[in-house]
Each structure stands twice: as structure tokens, then as C-alpha cells.
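Apart from one protein chain that is not included, each protein chain of the complex appears where it belongs.
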């Protein structure tokens, strides 16, 4: 086949990294490294870079020692090296402010562009180049598709990111993510009391039901972080994690249970160093249909969309499940 | 974002359908419908159309009553309606023979193009349009992403297809699938005794490690079918299937076990109506990296590439795991 | 070893049978046979006798068509044939009324003695002889320790029975069960507001944490039935059951979750024919220590005694989890 003479334009490949600010780096490292079983690939000047055992790239999680438990960045990898620059030009053409990050500014990563999502003001970073270092021999896997051996509670990889913003900005942000970054709406729900407003939208650029979700913040604030999900292999791994975490003196959160939305098992816990909500996530269905029609959830079915079975999420007024962390601005 | 003025060319979306000829349709229906839990969406004139509980489309499996237990077609869905015609033109430009199938010639499907893969001569069909009928109310699911309720051994969807061909044609076919249909090589192994020849190649157009695998036929014949895999939700579902199937008087096959290649659980059984090998398959990793480098397996690691743990596959000379079924020609 | 010249006295071997009255036998049969996968060994005159796939005896569950959804009997098997008569004599010596049931009065069972537990008035029956019929060849297992092949949601055997009675009688009944029938107290909780009264006691004559539990009725009534539990093989089987049952139009109940008390997974559903609560139960620990000290649960730990993880049981005032069914009297 002769390659057609065209440029498909810049595209996002997948959710790639998250930089969680933590006031207690050592405690956060205990949680992610010793309990969840992630590998610390590099640690320098109060910043640690971690990955799951099935990630070949340098890191998916950055833990930054800092006073405030905010999220410093949400990173998405693009499909080609030139897409970083192409996206940057696209954003500038729209009058958006961007910040260019040089190679190595985030260890292991190449050049990136940073910007705030219009409306929700979440600090996104797009990058392509990222190192693929071998793990230390002491933990290296015999399996070439794994960077290290399965350890701890068995976190394989970053799965998806869940964000919240004010009712006034959620539609704008969700729409922008679709039209400008190419996310497709897979499932969604509208606010029952204000059906013009998106309660939550599950978006993906991959076959996953969501690489990114965005919804309404209970406190009505922009740039909020609800959770980041890490993928484990089977439903049973979620049960094992629940069993072990329940027996520790850390904030348990909610779960285990199975979402109707996405059909995956969930367990929500909190990093005891930072308080950020972390989801351990397994399963779910994949969307390969090219003509997928976004599924809408309405009351009362929305209840089993949230919890098909298992520990019910308290999403009512004041529900602890709705607490969020703030994000950094355009310049960290 | 203004849509750029380009045409990406025709693309394959995913493995979609397989048409298995069976000398004993009733027995095959017992197997796929009553034991595996698939839905018979339509049945007419000795042909039955089935789908898993997570498939919204009309069917992924066709069972055709006929004397010979061959495979009549391997169907792949394309990303856009016009891709059927674009692919057809592309093939004709290369001097390949194709057959145009009209809408409804395979029930529930729109227009398709049929051709033989150059070299291996497997009969492929490309289509875009396919109906999305609701299931009968008696089995309809409350979950909008499921077409029916989970039943039987819990088959969710067609996962992938595994083909074999002669050593003389495997390289040509594998290469053609990549350059002309856009499959990417994800993992592979060369023949130990003839490293110029591909022993097996796991290929995908999705984030799956393989939607399609092609390898060398032990008998050296073209157009051979090794197995079709159906996806179940968790490793434990594979164990349950093994438990129940072992207790039945049908050919058990091999498994359960975990492949190193792809990291999924497997169980190989045989449809008692046709003898075709069927894999029940769960898990595995997904490839979201845009710069994935195909992983090569060599001896002795190839052994745990085949079986990381569990029932070892007998792939040596005369190994029962290597038996295959033939495929139909260009005209069925 | 010369057998010592002594008689250990009558002993209970295990919880054996339960006779559930149901106003809709056909619907109950659909539930236990078609959904849960139990075998109907015999059915005559509106009474059906069922067993799980791992029970060699004639039945563990009796379904009796009758107007009232009460429980007709709770059956326990004794260790020797003569224990039926020895227990009968023991009860009569205490001035209790008993009813002698002749062989075959409950199909497949030999002679039995029926009585009401002092205080709680639950109708118990003790028996020794019970037939061990082969299953029909169409479902017979190759596994000699299974009477039939695993089917449906995989119920293996009756596991335990959970009863309730008034606060005024619970201590008397619990004590009588221990001193007269030889049950040992394994775990227990006292009423927080009246610590002299047993809230619930988990009792066993086997290594199970409980073959029988007795606790306080929320409505303060005697002779109440809370649930009967059927055993499935793994935690994952409970998840699968939850998944399938959630998708049906039957009363879902509570779960899945893991009890701290006993450490088993639970799912509570309701037989749609009778409304009786049925637990699907898996795992738990076994007590082999001969000097086991009963574990007491107090608030606030009692909360995770009820639910270590998963769907929380609503045990507060008016909690749906506390509903019960009545039992029959001395004469059915």
C-alpha cells in the first residue's frame, strides 16, 4: 500500500503521567512502592518517578514533595513526536496560553507543552518522548512485556484520570476535550436537576471506556482532581487489595464494587501521604466498534451505573466520595 | 479544531466475525449457546448467527450446517463505510481477485468484499455495516453496554483469530497483513531451525496484543485455521469453564494456563459439532504505546511464552495442539 | 488400640436439611434448580427434594408448596443411628415434647425426632439415615466426591442456618443448643444496649465457624428464620452470582461483601417463590484448635465484623437486612 499523501493531524495516544504533590513523600512512597508494588525508577531532589510492573516507560506517576497536596500536572502522550508542536500551534491559534517544557524538565520525558483546559483549567501536558529504562536486575521480569516482576498489590499501569470542575464550565471543558484533543464520549450522565449540564462524561482516545472522565464538582470549583486509577489484573486482585488495606491504618475510602458504567471493579483508597484519592481498577469492557454511540445514564438506572454490585458510593450531598484535591495553575 | 483536509485511507477496526462450517449444527448450537452462553440472534436455512453478551452487533459467530468442517470466512470490520470499497479498489489495483458480497448475503451485515490473503489464501471478508438488534426481552440486560445477560460460561465477545499456513507462504502473508491491512506486529517468534521464517506473529489493529495471529502449519498446508478465541471476564471464569468442561464428554483440548505471549489465560476446547478448536480467553495486557517495538521470543524463553504457568501445550512433532481445520476458497 | 468401653453419648454431626414452605413452588424451583444449579432428586405431591452438586445424600433442601412462606423444619444429622433415640430420651427426660417421624415421612430420610428448641421454639429435627442416590446419568459427575456436575451458579452444599428469636429467649436457646446439642460458641456479640443479652452467637459442631447462628429478632418474635446459606467454591463465584442476579428481576438483597465474623464472602438474595432469604457463601476459616476461645465482637469493631469489605448490611432500626420468616410449630 502506498502511504497516502496526508497528515492525520496531531492525536493523543493515551493517558500517560500524573504528578501528585504530597506533603509527606516518604509516606506516599511507602504507599505506592511498598504497598501497591510500584517501582521507583528515579528519585531526585524530593521528586520520585514510579511505574507499574507492566509499564516499559520511565514513569506514569510523579510524587513531588511540597506543602500543598495539589496535582501538578496531568500528562498525555501523543502519537508522534511532531504532535507536541502541532498541538502547541493549534492551541496558540486559538489564543490559548501554553508553556513549553524542555526535555528532561520532567525526568525521563522529552519536550512537552503545558496548558490549562479551557473552562476547567486543569493543567495538562502533552509529550511524546519518554525513556524506556530497564529495571534494576533485582526486580527485572523474565516477561519481556513487563518491566519488573509483579509485587505488592500488583499495580500494572496507570489506567485513567478523573477530573471535576464547576457546573458553569463542565460543558465547555468536556466539549473542548472532544473537539480539540480527539477524545470520544463513551458513556455520560446529565445533572438530573439541570439536564443541560453534563454530570459526568467518560472519554477515551483508546478502546478503554475512559482514559479521562470529567464531571461536576460538588463544591462548584474548577481544576479539581477526583482520582487517578491504577490497573490491576483481575477482579480478585481488587478483593485482595481491599482485604489488606482494610487492615491498615489508612483512609479506606470506598469499595470494592463493580461499576455499571464501564463494567470494571473498583476500590477507592487515599494515599496516606497526600490524601489524594487512588482507585485500584480492574476489568471493564473495550470498545472496538467504530460507530459506538455514547451511552446515557439517567435516574434511577444511574444508581447501578455507579454501583452494579458491592460497596455503594456515597454521592449524595456531603458524600465523602465527592471530596477532591485542587490542581496547580499554568505555571506550577 | 478544523478537520484537516485529508483522507487517512481505509483502515481495519477489529476482528468481527467468523463463519464455522459444522456437520452437526444442533451439537454446535448446544456448545456455543447452551454451554458457552452465547445468544442465537437469528437462525435460518441451516445457518445460525450468534453473539456474546457484550456484543451489540448482530453476530460475531456464524455456524453453517455443511458436510465439511472448514471455516467459510474470517470477517473484519473496517472503520468507515467507504473503506469497504477503498480496500476493494486497493486489492484490485494489486491484481488480486475479489468477490463483492451484497448487503444481507450474510444476515445482519451490509456490503462486504471477500478475498484470499496473498500467500496463505485465508478467505477474509471486510465489512462495515452491521445491524445492532436488541435481544429478546427474556434475556435482555439492564446494562446498556451488554446486549444480553451473562449466561452459561460467560462468553463476552469474539477476541481474536489464529491462522496457520505453509512455511513457504507465512512471511508473505504476515507481511501483507501488515502493509495492506494495517496490522501491527506486537510479538513474534522465528522458526528455530529456519530463522528466516516466521514461526508465529501476533498482530493487531487495536490495543490488544493480537486480533489476529498467523503462524506455520505443522502439516505445511495453506489456509489452515488453528482457533478462534472468545473473551471471558476474568481468569477465574477460565477456571470455571475448565471445571465444567472437564466433566463433560467433549474433547477437552488444553489448559487452563497463562501465556507469556500476551499474558492472558487460555483454555482450548473443541466444538463437539465441528471439531474446530475454540479458545476461552481472559485478560492480557493492552498496548497503548505509539512506539511499541515488537517483542521477539527465542528458545528457550519461547517455552514460557507459550505457557507461563498451567497446562503445557504440546507443540512438539505430532502435538495435538497443532491440529487445524481447512478454510474455504475464494468462492465458498 | 482396643476400643475403650464407653459411650460418648449422642452427638450432632452437621446441619443437614431445611424445609422451606413456598407459595409458588414453580418459581422457587426455577430459582434453586435453574439459577443456583441444584439438583431436584425427587418431587412428589407438591414437595421437591434438592441437593447441591457436592452432596451425596438425598437432599439438603425441601421445597413444600403451601400457602404460608414459613419454614417447616431445620434438620440436623446425628453421628450414629442410635443417637436419634438417645437424643429423644434425653429430651423427654427434661419434660420436652417430641414428635417421632417415621422413616420416609420426609422422602429419603430415616426415622427422626422433632422438637421445639426451648425458648426460641424453632422446629428442629434430628435424623441419621438418609439415602445416597446416584444422580441421573445426564448430569452425573466423573468426580466421585460430586453427586452431579457443577451447573448454574454452582451451589455445592448447604452451609449453615441463621435463626432469630426474642430478646427474652435468646440466651436460653443459645445456652440449650450448646449444653444439650453440643454446639460450641465460636464468635459472638452482646446487645450493646443490654449486654446481658446475646445479640448473636455463631455456633458449630464442626470445624466451621458456624453451622448454626442464633440472634435477636428485630421484631422481638420467637421462631424466626433469617437465612439459610449455601456454599459456593470461591469468592469469585459470589461475584459471578451477584453479577447475574443483579440483572434479574428478583429481590437482590445485600452483598457481595466479606464478613469479619467468619471471614467468608456473602451475597444475600431472596427466593422469588417464597421470599425467604438465601445466602450464597464462600470461604471462611476453619477452627481446628481444641481449645478455641469464643471471639467477642463489640462496637465499634462489630461493624467490620458484619462487613469487613463490600456492600454494608443495613442492620439499623428498620433495616431490610433484618426481615425474617416465621417457622412452623411442633406439629407442622
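Labels A, B and C are assigned to the chains in the order they are written; within every chain, residues are numbered from 1.
Criterion: a residue touches a chain if its C-beta (ideal position, glycine included) is under 8 Å from a C-beta of that chain, and two chains touch if they have at least 3 such contacts.
Just so we're clear, the structure is a prediction, and the values are computed from it rather than from any experiment.
Peer 1: For the full complex, can you list every visible chain touched by the one that's not shown?
Peer 2: A, B, C
Peer 1: Per the definition of touch given earlier, which of C:95, C:144 or C:318 contacts the omitted chain?
Peer 2: Of the candidates C:95, C:144 or C:318, C:144 is in touch with the missing chain.
Peer 1: From the listed residues B:242, B:261, B:295 or B:322, report the one that touches the chain absent from this view.
Peer 2: The missing chain is touched by B:242.
Peer 1: Per the definition of touch given earlier, which of A:33, A:51, A:109 or A:150 contacts the omitted chain?
Peer 2: Reading the full complex, the residue touching the unseen chain is A:150.
Peer 1: Among C:124, C:225, C:252 or C:308, single out the residue that touches the unshown chain.
Peer 2: Counting the whole complex, the residue in contact with the absent chain is C:308.
Peer 1: From the listed residues A:234, A:274, A:306 or A:324, report the one that touches the chain absent from this view.
Peer 2: Touches the omitted chain: A:234.
Peer 1: For chain B, which residues reach the chain that was dropped from this view?
Peer 2: 235-236, 239, 242-243, 246, 255-258, 304, 308-312
Peer 1: Of the residues in chain A, which ones touch the absent chain?
Peer 2: The missing chain touches chain A at positions 141-143, 149-151, 154, 234, 236-237, 240, 243-244, 246-248.
Peer 1: List the residues of chain C that touch the chain left out of this view.
Peer 2: With respect to the unshown chain, the touching residues of chain C are 1, 4, 6-9, 13-14, 54, 56-57, 77-80, 90, 128, 142-146, 156, 179-180, 182, 187, 206-209, 233-236, 260, 262-263, 283, 285-286, 288-290, 295, 297, 301, 304, 308.
Here, only the chains that are shown with their structure count from here on.
Peer 1: Hey, how far is the Cα centre of chain B from the one of chain C, in Å?
Peer 2: 47
Peer 1: For chain B, what residues touch not just one other chain but two or more?
Peer 2: 142-143, 234, 236
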